[in-house]
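What follows is a single structure, written as structure tokens, with notes after it.
Coming up: subunit A.
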Amino acid sequence: MSAVVDIAELSKSFGGLQVTRSVNLRVEQGERHLLIGPNGAGKTTLFNLIAGDLPASSGSIHLLGREVTRMPTAARAQLGLARTYQIVTLFGRDTLLHNVKLGLLARSNQRWRQWGSFDADQDLSARALKALDSVGLGDKAQWPVERTSYGEKRRLEIAMALAQDPKVLLLDEPLAGLSAEERETVTQLLRKIDRSITILMIEHDMEVALAFADRITLLHYGQVILGGTRQEVVADPRTREIYLGH
Partner candidate 1 sequence: MKRALLAVFIAVLLMLPLATGGVYYTNLASQILIAALFSLSLNLMVGFAGLTSLGHAGYLGLSAYASAWLMTNLGWGHLESAAAALGITAVAAGLFGLIALRAASISFLMITLALGQILWGLAYRWTGVTGGDNGISSLTRPHPFGIDLGNPVNFYYFALVVFLAVWGSIAMWVRSPFGASIRGTRDQPRRMAALGFDVWVIRWITFVVSGVLGGVGGLMYVYYHQFISPHSLSLANSAEMLLMVIAGGAGTLSGPVVGAALVLLLKNVASAYVDRWVMLLGAVFILIVMFLPGGIVAGVARLGGMRRKASVPVPAAAPVNKTDLRPEVAKEAS
Partner candidate 2 sequence: MNFWLIQSMNSLAMGGVLFMLAAGFSLIFGLMRVANLSHGAYFMLGAYIGLHMLDLGFGFATAAIAATLGVGLLGGIVERLILRRLGNNTLSQVLATLGIAFVIADGSLWIWGGDPRPVSGPAFLSGGMQLFGLTFPKYRVAVVVFSIAVGLGLWLLLDKTRLGMMIRASVDDRQMAQAVGVPASRLFTVVFCLGTALAGLGGVIAAPILSVYPGLDADMLPLALVVVILGGLGSLAGAFVGSFVIGFIYSFGQVLLPDLAYMILFLPMVIILAARPRGLFGRITA
């Protein structure tokens, strides 16, 4: 089976500073792949490269069998890539429902429609409400995002990402900053995601991430130090040396 995400010799430099060095990474269909590494290892940079927010300096990125190295972000999203962000980039002044509806709109031809009412679109609203229900935010659908808690915002992000009907999901520290209870809720959510969606995740919460991951890639100074199954990586002395026990 060809890989859903196939990164070959990917490098990125800013002037003299090389932040990503010859990264090779394959993620198979349905896999839960964890990206770990100390702070500053270049994990979010790698995400930005995969998503298209940053142009690669050299190397190639293939998504779902297609070469996307030069493709703009929006085009990659249309191919089936969705991501969440470390920093909150939600539409704060709009309702949760509106946020998810925008995510749904992006994948529909309706997004070019210049007439009719977006707010009154019952179909979109119903689907959005369903997405919110699936992350336990259905009862807050009418709340403006800026009035929700941080944990709720992170859940909203996951709802939006899932609403995009993605084939590949990039999760950037989905559990960061959450309380123990919220972490449990979100972890359950992630577990429920169907295997038709492939997940690449950055996470520092080792306990949860390790239980969740099929394969792990360890990144340090922008380079892949090692990659393998969960057991292989956990057992490897290099992992303990660089990272585990944090």
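Note that a contact is a pair of C-beta atoms (placed from the backbone, for glycine too) under 8 Å apart; a residue touches a chain by one contact, two chains touch by 3 or more; residues count from 1.
Basis for inclusion: all candidates are chains of the complex that A comes from, given by their letters.
This structure is a prediction, so every number in the text was calculated from the model and none was measured.
Among the chains 1 or 2 offered as candidates, the one in contact with subunit A in this complex is candidate 1. Remark: subunit A residues 51, 53, 72-74, 77-78, 82-83, 85, 89-95, 97-98, 101-103, 105-107, 110-121, 125, 139-144, 146-147, 160, 164 touch candidate 1 in the complex.
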